[in-house]
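Report on the following structure.
One chain of protein is taken out of this complex; the other chains stay put.
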Amino acid sequence: MTSPTLTNTVLYLDGVSVTFDGFRAINKLSLAIAPGEMRAIIGPNGAGKTTMMDIITGKTRPDEGEVFFGGMIDLTMLDEAEIAALGIGRKFQKPTVFESHTVADNIRLALAGARSPFSALFGARNRIAEERIDAILSTVRLTEHRTRLAADLSHGQKQWLEIGMLLAQDPKLLLVDEPVAGMTDAETAETAHLLKEIAHEHSVVVVEHDMAFVRDLGCKVTVLHEGSVLAEGSIDAVSANERVIEVYLGR
Amino acid sequence: MSRLLCLILALACGLFAAPVCAAPADTGDALLLIASGRFPDIEKGVALLARSGDARTQAIIEALRDGRLAVAADKRVVIEGANGSWSEAATGEALAEAPPSPKAVRLNNRIRRAVEAALGALTLMAPDAAARRQAAEAVFRSRDATALATLDEAIAREEVAGIRRLMGEARAAILLGDAGASDLQKIEAVDILATRADQDALALLRAAAAQGSPTVREAAEGAITAVERRLAVLSMLQNVWYGLSLGSVLLLAAIGLAITFGVMGIINMAHGEMVMIGAYTTFVIQELARTHAPGLFDWTLPLAIPMAFLVAALVGVAIERGIIRHLYGRPLETLLATWGVSLILQQTVRSLFGPTNREVGAPSYMAGAFDLGGLTITYGRLWIIVFSFAVFSALIVALKATSFGLKIRAVTQNRRMAASMGIRTSWVDTMAFALGSGIAGVAGVALSQIDNVSPNLGQSYIVDSFMVVVFGGVGNLWGTLVSALTLGIANKFLEPFAGAVLGKILLLVFLILFIQKRPRGLFALRGRAVEA
Amino acid sequence: MTRRPILLAMLDGKGAIFLGVLAALAVLVPLSNLFLPETSPLHVPTYAVSLLGKYLSYALLALALDLVWGYCGILSLGHGAFFALGGYAMGMYLMRQIGPRGVYGHPVLPDFMVFLNWQELPWYWSGFDIFPFAALMVLAVPGLLALVFGWLAFRSRVTGVYLSIITQAMTFALMLAFFRNDMGLGGNNGLTDFKDILGFSVQAQGTRLALFVATVIALALGYGVARYMVTSTYGKVLIAIRDAESRTRFLGYRVEHYKLVAFTVSAMMAGVAGALYVPQVGIINPSEFSPANSIEAVVWVAVGGRGTLVGAALGAVVVNMAKSWLTGALPELWLFALGALFIVVTLYLPKGIVGTLAERREKRKATATAKTAGIAAEAAE
C-alpha cells in the first residue's frame, strides 16, 4: 500500500508484526479504515484481534510496520493517553467501568476536556455541564441508573456504559471489542442499533464473534487469521470464501 | 630414635648444645621453669626442653599442649593419662596414687606457639604422614634455625612429594632469615618461595628484599613482582568465589519465598521466621545428639534437613489452613496477617528457647578450609553452595516433572479452570505453601552454620529475600537463581572498593533503577497474559 | 447531589466527627492538663500529652499513607522514609538551637561532630539554624525525594508488589546510609538531647502543650487537604486508576501524573508528621527508616480502614495506644497480643474498623436510593 490511500484514511496499518516470546501474534498485518467507515473484524481466537487493538491504542509496541492515524500521525511513537487525546476510544473485551463510581461519574470522567491533575484538582473538571452527561446517558439508555454505582449494573448495562464513556470522549475512531459478548438477544439487537447510530458521526471498528450481530451491522468485514488479513469484503462475500470457511466458519 | 634425635640435635645446635644432650638434668630444670606458672618462664622451659633432646620431651610437650601436664601441690610435675591415671613427667613412670591437688599448667598464645615450634622439630620424622605435614608447616611458621639439620635429614628420608616440598619451603624460609646462610642458598630459597607464591611467601620475600646482599635483594624483588601478579589474579577469583557463596546464601533464603510469594502471590512476611524455625530445628537435633548420641554428631545436619523441612512445612500448613486460606485474592491483606504471624512466631521461639543465641556446631566436614591453587575454599561455604544448588534443582524438578508441580502451576495460572478439571485447589494451595515453608526451613539448616541462631534470624533475611525474588522477576524460579547470584557477586566486587555499607547501598539503588528499566524484573513474561 | 459545592461535599459524617474530636482534644487536653488537679481522674499528665502528640503525628503519617494506598492503590512500604526525613530536618534545626550548650560547649558543632573531630559544619547543615528554612526543608526534602522516585517509578509503570518492594528498597538504603557516621547526621545515635524550639525549652509544659496543639492542627489540615483531594474530580480519577488503570489511560488521563501528585503530597504530609514527632519524643535516628516501621504504618491503616482517611488516623492511634499499654502491662507477651490483633483484623474486619462501619451505612443508603431511583424511573415513564 502507498501514500495515496494513506492520506484519506482515519486509520492505516502497514506490515505490522509483533511477537510475544517467539509467538507471532500479529504477522505483516495491513489494514485501512476510511473516515466515517464502520468495519467489523472477525477471526478465530488467537487471530490477533485484541493484540491489534493494543497496537493501535499504544498499549503494545509493534516490532515492525507502521501505524498512522488521520493520515499523518504515527501512533507507534505515542502512549495510550496521547492516543486517546487524539481521538481514539477503545472498549475492552471484558467490560471495564469504574465500579466504585456512579454511572454519572463514569461518564463525567470520560467527557472530553482538560485531563491534567491540576485542572482536576482546581475547578475546570469540576464544572462539567450535567446536560452533556444526560445527553449521553439517554443515548446509551442508562438515564434512570444515573446515581447507581457502576458495580451494581447488569453485564449488558456495563457494556453500554462503557460505550457511553467512549461517546463522552467524542473520539474520531471507536475501537469496540466484542460489545455483545454475554448479552441477551434483545440487548444484542439494541447494541447493534446503538452502534449504527454512533457510526453516523464516528468511524467504528468492531471486533466480534457473533456472526448474526455482524450481519446486523451490515458493514465491510475483515477476517483475521494467525495475525494477518485472510479476507476482506461484505459479510456474504467472506462467508463464501472457502479459506475463511476452512479456518473459521467451518468449525 | 631418641638417641639419633639427640645426635642430630647435637649437630644442629653445635658446640654449646653438645653438653645439653648429655645431661637429661636439663629436663628437670625445664620442668621447674614450667612449674613456675609464670608464662615467660614456662616458655623458656619449653624451649630448653626442646633443645634437651631427652626421650621424654615429646611426651611432656604433647601433654602440655593437651592440658594434661599438671603441677601437684608438692611441686612435682605430673602427666594425666587416660582414665585418670597419673605418671611422673620427668621419668614417665606411673604413680600409684593420684598426686595431691594437681593444677593443670595454663597456656597462652606465646606458649602455644613455642609448643608448636618444638613439636614441629620433634615430629618431622614421625611415621604418620599427617603429623609430618603438620610439623613441616609448624617449622615453616616458626623458622626455628635450630631445626635446620633435622629438616635436612627429614627431607632426605621423606617419600611423599607434597610433604617434601613443604619441608623444602620450610627450609627456604629458615635460610632466608638466617644470617649465616650464603647468597647462593638464599637465592635458591627465593626461587623455592617464589613457587609457593602465597601471602606467607610474599612476606618472607619482602623481608629478604629489605635486608640482604644486592644479588639476593634483586632476586627477591623479581620474585615479589611475580608473586604479586599471581596474587592479584587470585584475589579476583577469590571475589568470584565469595560472591558465589554469598549468592547461594541469598538463593537459599529467597527460594522458599519464590514459591509462596513468587508463585502463589502471598506477600509472606513470616518467611524469615520459617528460616528461623529450620535453624532451631537443627539446634534441637544437635542438642539431642550431644546428650544422647555424641557419636552421631556428624550426622546431625543430614538428619536436620528432612526434619527442618517437616517442621517448617507443618507450621506452613497451619498458617495456610488457619489464615491465608481466607485471604486469597487479597494479596495485601496477606502482608498484614503474615506480619502478625511473624511477630507471634518470633515471640514464641523467644519464650521457648530464650532470647540469646544458640550454639549450632559445625560437623567435621563443615569445618576448616582447603587450598585450591592459592584459593582458600572453606568447606562450610562449599557445602552451602552445593546444597543450595541441590535444593534449587530439586525444586525445579518437583515443579516441572511431578504431577503435584503440574497441579500447582495449573492452579496458580487459572484457578477456576483447574478446579473445573477436578483439581482440589484448596489442597494444592496448602501443599504449595507447605512446600515453600519447608524449603525455607531447609535453608535455615544451612544458615545456622554461618549466622546467629536467634529469634531475630529471620528478620535479617526477609528484606534481602524479597529483593532477590523481585529482581529476578516474580513467579520465575530461574530468575530467582540468576538474581541471587548476580546480587551476591556484585556485592562482593563492590565491597573491597566501596566498603560493606556503601556497597549494599549502591546495590539497592541499582536495583531501584533496574526495576525502572524492567518493571517486572529480569525474566518477566511479556504479552497479554501479564495484564490479565 | 453531585452538584453540591466541593467544600460541602468534603464534610461527610465521619469527617465532621473526626474534626470535632480533634477540636475537642485541642481544647480539652490542655485545659485538663493545666487546670485539673493531679488527683482528678480526668487530669492528663504532661507526659501523656506528648504521648498523645506522638500518636497523632503517627496518625498524620497514616493519613498520608492512606491517601496513596487507599485512593490510588500505591502500597508504599517506604513511607517511614519520608516521615524520618521530615524528622531529621526538624532534628537538625533543634541541634542547631543547642548552640554552645552541648557537653563540649562547642559554639556551633553538635557533640557527635566534636568527638569524631570534625572541623566545621558540613554544607548541608547550613541554614538549619533558621526555623523557616528548616520548616521549608521539612516539606521540600521528602517532597523532592518522592517527586524523583515517583517520577521514575510511575513513568515506567512499576506497579503492585514491584512498587512496594522498591519503596522498601528505598527506605532500607536510606537507613543504611544514615547509619554511616560519615553522613554527618549522628550515625546510629541520630540526633538527640534537644534543648529549645523557637526559643522555648522543649521540656517545658507549655511547649509540650503547644506542640500537641500544633500536631492536632496539622492533622486537621492534613485531613482537610486529603479530603479535598479525594472528593474533587482528581480524587475520582485516582479511584478510577485504582479500579481500572488502563481504562483510565484509554480515556486519555496521564496516570503517572496523577499518581505523582498524590505521592508527593503524601510524602510531604509524612514529612510534617515526622517533624512534629521528633520534638515530642526527643530523638530521631536511622531506625525510623527501618522497613519494619513502614510496614507497621501500613498495618495501622489496614486496622483503621483503608481508603477512609479517618480510619487510617484512628488505626494509628488505636494500635499505638495498644502498644504503649501492652509493652508496660505484659512486657513478655505483648507481641502475641499485637500479632493476634493484626491477624484478627485482617480476617474478620477486612475493611478495617471504620471501613466496616461505613460499609453498613452505605448498604442502607444504597438500598434506599435504589428504591427512590426506581420510583423516579417509573414516574418518568
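For clarity, chains are labelled A, B and C in written order, and residue numbers in each chain start from 1.
Here is the rule we use: a contact is a pair of C-beta atoms (placed from the backbone, for glycine too) under 8 Å apart; a residue touches a chain by one contact, two chains touch by 3 or more.
One rule holds for everything that comes next: contacts and distances are computed from a predicted model.
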- Among "Thiolase domain-containing protein", "Urea ABC transporter, urea binding protein", "Cytochrome c oxidase subunit IV" or "NADH:ubiquinone oxidoreductase subunit M", UniProt-listed name of the chain not shown: "Urea ABC transporter, urea binding protein"
- Could you tell me which of the visible chains the hidden chain touches? B, C
- Message: If I consider the whole complex, including the chain that's not displayed, which of C:114, C:144, C:244 or C:347 touches that chain?
- Response: C:114
- Message: One chain isn't shown here. Among B:52, B:338, B:412 or B:449, which residue touches it?
- Response: B:449
- Among B:35, B:204, B:223 or B:252, which one is in touch with the chain left out? B:204
- Touching the unshown chain, chain B contributes residues 39, 106, 108-110, 112-113, 116, 141, 199-200, 202-204, 206-207, 238-239, 242, 245-246, 249, 346-347, 350, 354-359, 361-362, 367-369, 376, 378-381, 449-456, 459-460, 491-492, 495-496, 499-501, 504
- Of the residues in chain C, which ones touch the absent chain? 13, 16-17, 20-21, 24-25, 38-39, 41, 43-48, 50-52, 54, 100-107, 109, 111-112, 114-117, 176, 179-181, 187-190, 192-194, 203, 281-283, 285, 287, 317-318, 321-322, 324-325, 327-328, 331-332, 334-335
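FYI, only the chains that are shown with their structure count from here on.
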- Item | Chain whose Cα centroid lies nearest the overall Cα centroid | C
- CA centroids of chain A and chain B: separation to the nearest Å works out as 65
- Task: Go ahead and note the Å separation of the Cα centroids belonging to chain A and chain C.
- Result: 43
- Query: How many angstrom between the C-alpha centroids of chain C and chain B?
  - Reply: 46
- Item | Residues of chain C whose C-beta touches two or more other chains | 246
- Message: Touching residues of chain B toward chain C in the complex: what are they?
- Response: 261, 267, 269, 323, 326-327, 330-333, 335-337, 339-344, 346-348, 351, 459, 463, 466-467, 470, 474, 501-502, 504-505, 508-509, 511-513, 515-517, 519-521, 531
- Task: Using the touch rule from the top, collect the residues of chain C that touch chain B in their complex.
- Result: 75, 149, 152-153, 155-159, 161-162, 164-166, 168-170, 172-173, 176-177, 179-180, 246, 291-292, 295, 298-299, 302, 332-333, 335-336, 338-343, 345-347, 350
- Item | Sites on chain C touched by chain A in the complex | 1-3, 6, 229, 232-234, 236-237, 239-240, 243-244, 246-255, 257-258, 260-261, 366, 369-370, 373, 376-377, 380
